[in-house]
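Only one protein chain is missing; all other protein chains are in place.
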Amino acid sequence: MPRIGVFVCWCGSNIGGVLDCPELARVAGSFPGVVFSTDYKYVCSDPGQNLIVESIRKHGLDRVVVASCSPRLHEETFRQALRRAGLNPYFLEMANLREHCSWVHPDAQEAAQRKAIDLVRRAVAKAALLEPLSPGRIPVIKRCLVIGGGIAGIQAALDVADAGLEVLLVEREPTIGGNMVKLDKTFPTLDCSACISTPKMVAVAQHPGIKLYTYAEVEEVSGYIGNFKVRIRQKARYVDHSKCTGCGTCWTKCPTSVPDEFNMGLGERAAIYIPFPQAVPNKPVIDAAHCRQLIKGKCGICAKHCPAEAIDYKQRDEVFEVEVGAIVVATGFGLFQWEKVYGEYGYGRYPDVITGLAFERLVNAAGPTGGKIQRPSDGKEPKTVVFIQCVGSRDEAKGKEYCSRVCCMYTAKHAHQVLEKIPGAQVYVFYIDVRTFGKGYEEFYRRVQDEGAVYIRGRVSKVYQDGTKLIVRGADTLLGEPVEIAADMVVLATGVVPSAGAQDVARMIGVSVDKDGFFQEAHPKLRPVETHTGGIFLAGACQGPKDIPDTVSQASGAGGKVCALLLKDELETSPMVARVNEALCTGCLACREVCPYRAIQAVTITERLPGQPPRERVVARVTEGLCQGCGSCTVACRAGAVDLKGFTNEQLLAEVDALCL
Amino acid sequence: MLLGGKDKPDPAFLEAVVRASGQKTLAHCYQCGKCTAGCPTTFAMDYKPNQIIRMLQLGRKEEVLGSRTIWVCTACFTCSTRCPCNIDVAQVMDSLRVIARREGKTRLGKDVVLFNDLFLLSVRRNGRVFESGLVLSFNLRRKTFFRDAELGKFMFARGKLRFTPDRPRGVRELARLFARAEERVEE
Amino acid sequence: MRIGYYPGCSLQSSAREYDLAARLVARHLGVQLVDIPDWNCCGASAAHSTDPFLAVALPARNLVLASEMGLDITVPCAACYHRLRMAQRELAHDRDLGRKVAEVLGRPYRGTVRIYSLLETITGIGLEQLAAQIVRPLKGLRVACYYGCLLVRPPGIGCDDPENPESMDRLIETTKAETVSWGYKNECCGGALVFGAREAAFRLARDILRNATGAGAHAIVCACPLCQSNLDLRQGQVNKMFGTNFAVPIFYFPQLLGLAMGLNPRDLGLTTHFVDPQRALKVVGG
Partner (left out) sequence: MSINENVVVNANVWEPKIVAFLCNWCSYAGADLAGVSRLKYPANIRIVRVPCSSRVNPQFILRALQRGADGVLVAGCHPGDCHYVTGNYFTRRRLTLFKSLLEFVGFEPERLKVRWVSAAEAGRFAETVKEMVEEIKLLGPNRRLQDSML
């Protein structure tokens, strides 16, 4: 029989003003198992806690009930008191007399008193059945995986590696750098994007703590916080990077040319290529889908010319496994596929209607036009340029309700660049609202207006080709008039969407995405870099549209979280997790189906029953590192084999019985 | 209260229009003006389509029903096709015409209403529109007898004008439909 | 193929040539058009601007008649097509309304009839099959295919992409005529305003004629009697109002198709246009 002590708290007049606390303590004394009960003004105060500690010692108590405020407030406080008295801290149960009783029933003292008795009885009934619990300890693998090598992944990798931890950075493209390195200049400071991002790319390549895998993809993730197993596929590059010197002979000799993704299709590249001159690593890959040798088995020109004999057409994908303790997801963003749904802007049929990112390449000195703003159709310099904002943003009808956040500013930057580079140019920006949320952003917007950009408040309804002109039909809603502009070029501020394949990554690592496909953070305000899965963190635009400063901040935040996790030698896990009674388990695995954390695995055990040959059968087993203790599995189990520590079936039924007495 | 309206805001009117036109809400309109930008007849409108939606949001019944806009809308559905907020503006205009007619607020839409009435009268009598009769009676009522006279001659010469309507046998069924429609209005 | 045919009021008078050409071309292509017996007017824009019940009830009667025939229907007039489809959608959303209509008519409404535009029915035959019927290619003729509003809008009701419809272009290209790319193929012609706001209507017609000729078209091809009459019959009035001198023939698509199939121009109603198509057709030896 347990020896239970009950401590009824007055909380000054908060409880004591409504309930008769001495009387409550007296009644509690008559409950089965209670050997000591008392009331006290403030049980949570130092003397109050000491009272508990002393009473445990004096009366040989092994279970404690504190009838006071919400356990959400002081459960931890009183557990510490138990620990100090040498008792297992999980031998505590609380009755919530304040939030759930005295504060809400101040005018019904009699009824409140009856309710309080029930609440204490419930707590005593549960206390009698409490078991000693101890948190699990799991070792931590001091290595971090970063998925995605854009500016977010780069920043997170550098921060973690600088703390002395090992980092694997996996990027699916042949180079790191992501979208940022495609940009010409960055708002509002107009510093050159490549100039500030390429040094960071080089730092990644040279950091002794970072292993860089480009042209590689994460294929499978299993395990749990501190102990993930990751399978990575290194795609065949057909170039032996240990031999290649990056001299560039191959790509100048290659006879094939295909549209250049890095330049948004505005230029061309060879089948063996580096995406851009400052690529990291600065060594080429062969694009197997377009290489003549790999498709038809005829060509071999690059191999013939390579002075380092680095070309290897027989190279195959390699798959390998690594163990990591934490994962940072930094898969970045893609552009909204406007060509599929914006028929009113021509479905992409008009060559001179381009996206903002294509404009970045057009205006970039290293881009396909050497930095001259030219029309893709005829190479002429446009004199009248129209910018259309919110293409695929704030457009419920096209399936994108949200604001992409960066377009207002990059459009302002583009407007500035047109006015700067083309003397006498006319620039019109159609907008709905201009959102300049960052430091120095509003000032930049005003500067662009000073420079002559004409802002027109209204959405464009239609763009059509009329000879060499693009007719843009919009409205000036401030004047209440329709507007028609004959433009030479139209730049669409295409919205930001999760990068292609982000959904697959989410599924693979077991993290949920929001309705727009962005990764779901654990809490929108207070846990913006964590996910609901322990040990997996988010950085950058994969979590929602972001500009560069916000991306870098979040990446550093994720880096900090990773360090805080991996700098521990062991992790303590909550002891309130599910457990399976393998003797009762039938191996139906209904529990596994409902587990949101993939914490239940099927294992084969060998059963030895007396008088029978040993027999193998499948049972469910809980991985404590993954289990978060929701208890959904306990209900799914038809055999009654699964229970939840700290909230067992027996305890809960006893609570119900005590309340219904 | 909101300033600037010529009449007292009538929130019930907004609700009636939302219901009649089968919209989820007009509250999401953020005045991007895409409806106005694509509308083929804004030049003839006193209020632009986005302004009509705005006035509806504010319950400005008299101004909306008294506008010329609702009568020069061709119901071409360009606005509805492109509205980012999924507002079926054309359907809203339709409902406004119906309400304006029912409440006799058709000062700026006399010709449209006259034409529609004569059209439906023709359908009611003949089951089908008797085009020549319709045009003739329209021009008679408007006292613009000779407006399309040259076209009439031309059409007659090419067998495009008929002098007698043909009457489907279902005219009686149609009469019942018309009667039912009138009952509904009285309800 | 047998399909119910709903000609609509205009095709009995002002758009007689559309009816002639549709029936003739269909016959030659092996499509048997079965007139819906005793059909009535769809109510057009007059009904839906006046009374929501009539706007649905008038087309509904035709759908009831068609379902009694047990045939799907094809509709040459874009406005009728639009009204029939809208009514069907409305009735599907509002079961109560369907019951009321059935009650007044004394016949059940089932809602199972499928409604096609004539353009869909003809292109549905297959472009290759159609090309095989072309005996008199219209090489050298440049046309602007004009879809207007109600054939393609609103989305879900229209029979082609609302922003860049192309089915008529593909169809006309089987005749070896050239189709131009132009910005006004889905703009409104204003036909509905000819009586209510004449100047507005003519201005829209002028813009369409200007854009089509600007794109190098000899002629415009359409699939709607309202569009045709506003662009053809009213072209003189448009010229007078704006001081322009357009002489752009406006064809119905089956007329051009029939011509290329070697059918008699007179039988296709090509002699009853306001703007004589002869000059435009001269480029193809017409």
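Note that the chains are named A, B and C in the order they appear, and that numbering of residues resets to 1 at the start of each chain.
In the analysis below, a contact is a pair of C-beta atoms (placed from the backbone, for glycine too) under 8 Å apart; a residue touches a chain by one contact, two chains touch by 3 or more.
Worth saying up front: this structure is predicted, and the values here are computed from it rather than measured.
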Interface partners of the hidden chain - shown chains only, full complex considered: A
Among A:K41, A:R83 or A:H100, residue touching the chain not depicted: A:H100
Contacting the left-out chain in the complete assembly, out of A:V34, A:A425 or A:L644: A:L644
Interface with the undisplayed chain - residues on chain A: 20, 23, 26-27, 70-72, 96, 98-101, 103-115, 117-119, 122, 512, 532, 576, 594, 596-597, 628-632, 634-636, 644, 647, 649, 652-653, 655-657, 659-661
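One rule holds in what follows: only the chains that are shown with their structure count from here on.
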Overall pattern in which the protein chains touch one another (line/ring/star/complete/other): complete
Chain pair with more C-beta contacts, A-C versus A-B: A-B
Geometric centre distance via CA averages, chain C-chain B, whole Å: 22
Chain centre separation (chain A, chain C; CA means) in Å: 53
Multi-partner residues of chain A (each touching 2 or more other chains): 344, 462
Contacts with 2+ other chains: residues of chain C: 162-163
Of all residues in chain A, those that touch chain B in their complex: 344, 390, 394-398, 432-433, 457-462, 473-477, 480-483
Chain C - residues contacting chain A, complex: 161-164, 181-184, 211, 214-215
Chain B residues touching chain C - in the complex, by the definition given at the top: 20, 22, 40-41, 43-44, 71-72, 74-78, 80-81, 88, 90, 94-95, 97-98, 101, 109, 111-112, 115-117, 119-120, 122-123, 127-129, 131-132, 138, 150-151, 154-155, 158-162, 166, 168-170, 173-174, 176-178, 180-181, 184-185
